[in-house]
Structures are given as structure tokens and as C-alpha cells.
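Report on one structure; see the data block that follows.
One protein chain omitted, others in place.
We call the chains A and B, going by the order they appear; numbering starts again at 1 in every chain.
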Amino acid sequence: MKKNNSFLNRLFMVLVFVFLYAPIFLLIIFSFNAGNSNMVWKGFSLAWYAKLFRNRLIMQSVYTTLLVSLLATVIATFAGTFAAIGFYAMRRKVREPLMTVNNIPMMNADIVTGVSMCLLFVAFFNGWGSFAAWFNSLGLFRLPTRLTMGFGTLLIAHITFNIPYVILSVGPKLRQMDKNLVDAAMDLGCTWMQAFWKVILPEIKPGIVSGALTAFTMSIDDFVISYFTAGSSASTLAMTIYGMTKKKVTPEINAISTLLFVTVLILLAIVNIREARQERKRAAELRRS
Amino acid sequence: MRNKLPLLSIPYVVWMALFVVAPIIMVVIYAFSSAAGGFTLANFARMGTYTVVFTRSFKLALIATAICLLVGYPVSYMMSKEGPRFQRIAMVLIMLPMWMNFLLRTYSWMAILENNGLLNQLFQKIGLISLYNNIFGTDLTFFRMINTQGAVVLGMVYNYLPFMILPIYSVIVKLDHSLIEAARDLGANSFNVFRRVILPLSLPGVLSGITMVFVPSVSTFAISKMLGGGTEMLLGDLIEQQYMGGAYNPQLGAAISLVMMVIVVVCMWVMNRFGEGEEQAVMM
Partner (left out) sequence: MKKTLALAMMMVTILTLTACGGSSGSESKDRVVNVCSWGEYIDEDLIYQFEDETGIKVNYQTAESNEALYSLLKTGAGDYDVIVPSDYMIGRLIAEDMLAELNYDNIPNYAKIDDRYKGLSYDPDNKYTVPYTWGTLGIIYNTTMVDEEITSWDAMFDEKYAGQVLMIRNSRDALAAGLLDLGYDINTTDEAQIREAYELLAEAKSKGVYQSFVMDEIFGKMEGGNAAIAMYYAGDYLTMLENNEDLAYVVPEEGSNWFVDAMCVLKNAQHKDEAEAWINFIAGTDANLANMDYIWYASPNTEALEQYPAYYEETYGEELDPELYEIMAAPGDVLDRCTLYENLPAETLTLYNDLWTELGI
């Protein structure tokens, strides 16, 4: 039924991919450079990889990045899925304004989101200081009097900008779902929980997975919002890189990025190969029956 | 039972109130206050000075969005016509660059576009520069690419193209093929099928793609700083400068943010009216 692409069309696609990947290959190539430049090739060496593992600043920021992205993704996926189900069941009049608010973090420029959250945290911490002082004077138990920005605020910020992506990918799946399915299941004696696990969840699973994947990618790639909300004690990889882009990005950064990149490449390849295999199996079974 | 389901979203609504709405209120408060703390409109009175920056930012972001659309739509369309295996790989390939931090990717472009950079070295080697000099009678030793508006647009297109391709592709790939077949059966040629059926149906994807490219483009500061050389400021630079850069003035920064936010929201609202009734399409 479908006409395949002509040669020219395919060439166009290839060119777009070359455009997307040329700078990346350049980065990867120069992670093996013996010199410390991103432009002058001085021979092959693995020295930067060896150096990377001794660089605590970079390793620490990689750890922070992965931890905050993972936690934020898990929490955002969980909260976002339930929120999407809630939104979906609402009347349109209630849902629309809420969806508008939900879209704000995506419509808003990163810099505005980051700055505004920073202002909020600072204001809240100031207020907290006086509250804690008053509370401690009551002598019940002690509250910390001084809160500072750090991993906690970074996590809150990441969750906040991740949830909309989850909702946006779960929402359409819910709308595609037959609205009577849940009611039918419950009429047939399912409890609410069973209906959720057995009917809703399988229907929206692809949406949840793609939402989580998007959220995780966004977390890893984010720089601006982290910059404003991480405080002084936590640094993400992006912040470390930003500190370096201004001077010399040492090829250690190329090396760690190459490692992350290759890891993801391998993971995605495995997932895809497995999926493809399962599909083929299913197709074969169908043919047999 | 369905009327109780909405309760599930209560935690997130609370969360939104705390971390989405409250911060914006903070920005509004800042925008209307003076450094000393009182109410003032002075921050907005200064906005006229920055008209150039506003127009420049919107112009560059529009160009970048248009290019992304012109490149992204055909790519999405062609992708959807390939086999499932190809589609899956292509999707992965489009998401994957985001795993290299965008600062690093942009940095890599700096090395490519510099006066003495890789592209100019290549042009030199293949004799393109001397050819150009012979034809136009100039004596260039390099093509000026970095620190131009073109380089900034290139950076935007490069960084945000996936945001255009993903939503469009996700809509096209889900199109009901019986509709296309019906149109063919009724005698429409390929062009008409595309114009009358595929294009209108993929509009929600296009709209969300435009939003996802335009908004970060109009507010970027890292790209313009790295590829534009900081001689031609964009809105993002202007705001960043008030918060973390050389001119500390958070009230003015908040006012500029607010104006930018309002303009963007109005643009998006008008645009979404065109796609009447369709809620935002998904990214993937």
C-alpha cells in the first residue's frame, strides 16, 4: 500500500542524520586525542579515559546527574500517571485550566523556570528560618533552622519539569482507551484497584514508558534549570561542563560523554533487538495458528 | 465511580500550585518592585530600550523554527513510510544526541565553524576559498561563519530539530491508513492525499513541534553566547545578564521574563486556535 521513499528522499534523510551526528563524532574522536585540543589531532591515546576516572569532580557530578535523573524520573512517572488519570476523568471545564498550568513548565523558557524557582526557594528558606526559630522556642523537637539549596531543591525542580512530559504522553493513551472498559470491568466485579491494574495500566503502558524515557532524557540534558536550583553543594555534569566550556573543555569531558553515549546506545540496541525478536516470534505464532 | 477518579490528581495539583504557580507569582512580584522593595512600573518603562533585542530574538527563533519545520516534516513523513525496523532505529538515532549534553554539542560546533576551524580548513584544502577569491576578486583567508546570526540559527536548528521531528512523526505514524486508502480510492493523487488528508491530520504534531522549537530558541543564552560571540544579544542573554551576568538587576530581569512570557503565550494561544480543539500532541 505504501510507496517506499525514492533514492533522493533517502539521501535527504541520511544528510539530516549526518548533520545531527557530525559534531558528536567529532567529540568522540577527540576523546582519543593525545593532545588536549578539540581541533588539533596529535595522535591516538586513551590517556583521557585514565585521567577521567581519577577526576573526582567529574565522577561526582556524573553520579549526581544520574541519581537526580533516576529519582526524578521514577517520581515524575508515578505522580504523572496518576495525575493524567485524574485529569482524564475530569470535566472539560476543570481539566482545561489545569492542563494549561501543566503546560507552563514546557511553554516557559528554561531560564524563567529556573530563575523563578530559585526566587521561590530563597523566599521560602527565609520564611522557614523565622518559623523554625519560633517552633524551636516551643521546645517540642528541634527543626533545622537553616535550609539551603542542594540536592533536594534540584530534585524538586527536575520532578516539576518532568511531570508534564509524562502527562502529555500518558494523556493521549487514556483518550484512545475505550471509556466503557473501566466501567465494564467494575460491573463485572472488579474492585477499583483491580480495574486499574488489569484494565487501565496495560492500555496506557506504552505512554508511561515513553513518558518516562522522555523525562529521563530531559533530566540528563538539562542545564539551565539545574544551574539555578542546585545551590553550592550539588553539581550536575552539565554544570561541570558549563564551567569548562568557557575555558578549555578537557577531553576528559569528551571521554565521559562518549562513555555515557555508548552505554545508552548499547542499552537501546539491546531493548530494540529484544523487541524486534519478540515481534517476530509473535508474528510467527500468528502464522502458525 | 468515574467521578472519584479526579481525586488522583490532587497531589499533583498541589505540587503545581507550589512549584509552578508560586514561582511565577514570585516573578510577577519582582517585576513590579523596585530594588528597595516598593511598587514600581519603572522596570517596564525601560523595556523600550530593548525592542531591538526582542525583535532580533523573535526573528532568529522564527527562522530557526521555519527551518526545523521544513527539514523536520519531510524527515518525519519519510520515516513513517519506511519499514518498522528502520523506524525504530531512526527514532533511537533522533533521541540519542540528547544524551550528549547540548553544551558539549554546541561547543563542538564552535570547533567546526571557527575562522581557523575544521570547516574552513577543509575549504582551504579543497580550494574552495581560492576559487571564491578568483571569482569575486576578494582575498579572503577564511569564510566568516562563527559569531554571526547564521551560526546562532544553525545552533538552534541543530539542538532543537529532534523536538520538531518527534511530535510530527508520532502523529503521522498513528494516522489511520484506511483514510488514506479511502482518499486514493476516491481518486485523489498523492499530492492531494498529502494536502487534504495527511497534512490536516498531522497539524497537532506540527503545532506542538513549533512550540517545542520556538520557545527554547527564543530564550536561549548558551547558544548565542557560544556561537554568536555575545555581540548580538538575545532575550535569554539579557535575562541571564540580570541574574548571573555582569549587571545584577533581578527586578529588571523578572520584568523582561514576564514580557517575553506573555508574548510567547499569546503567540501560542493564537496558533493553537488554528488547530482548534486539539490538545497538545505528544512528543513521541
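FYI, contacts are C-beta pairs under 8 Å (C-beta built on N, C-alpha and C of every residue); 3 or more make two chains touch, one makes a residue touch a chain.
Just so you know, these numbers come straight off a predicted model, no measurement behind them.
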Sole contact to the chain not displayed, among A:N102, A:T153, A:T217 or A:T258: A:T153
Residue among B:S34, B:N116, B:N134 or B:N192 that touches the chain left out of view: B:N116
Residue in contact with the excluded chain [from A:L57, A:V94, A:L201 or A:A283]: A:L57
Hidden partner chain, touching residue among B:V52, B:L179 or B:V266: B:V52
In subunit A, positions touching the absent partner: 37-39, 55-57, 75, 79, 82, 115, 118-119, 121-122, 125, 128, 144, 146-153, 155-156, 192, 227-229, 231-235, 239, 243-248
Residues in subunit B touching the chain absent from view: 1, 4-5, 7-8, 10-11, 14-15, 18, 49-50, 52-53, 110-111, 114-117, 144, 146-147, 226, 228-231, 233, 237-238, 241-250
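Following the convention adopted for this analysis, only the chains that are shown with their structure count from here on.
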Centroid spacing, where centroids are CA-atom means, of subunit A and subunit B in whole angstrom: 18
Subunit B-touching residues of subunit A, taken from the complex the two chains share: 1-5, 9-10, 12-13, 16-17, 19-24, 26-27, 38-39, 79-80, 82-90, 94, 98-99, 101-113, 115-117, 119-120, 123, 156-157, 159-160, 163, 165, 168-169, 171-172, 182-183, 186, 192, 207, 210, 213-214, 217, 220-221, 223-224, 227-228, 237-238, 241-242, 245, 249, 253-254, 257, 260-261, 264-265, 268-269, 272, 275-276, 279
In the complex, subunit B residues that touch subunit A: 1-3, 5-13, 15-16, 19-24, 26-27, 30, 71, 74-75, 78-79, 81-82, 84-85, 88-90, 92-105, 107-109, 111-112, 114, 116-118, 158, 161-162, 177, 181, 190, 211-212, 215-216, 218-219, 221-222, 226, 236, 239-240, 243-244, 250, 253-254, 257, 260-261, 264-265, 268, 279-284
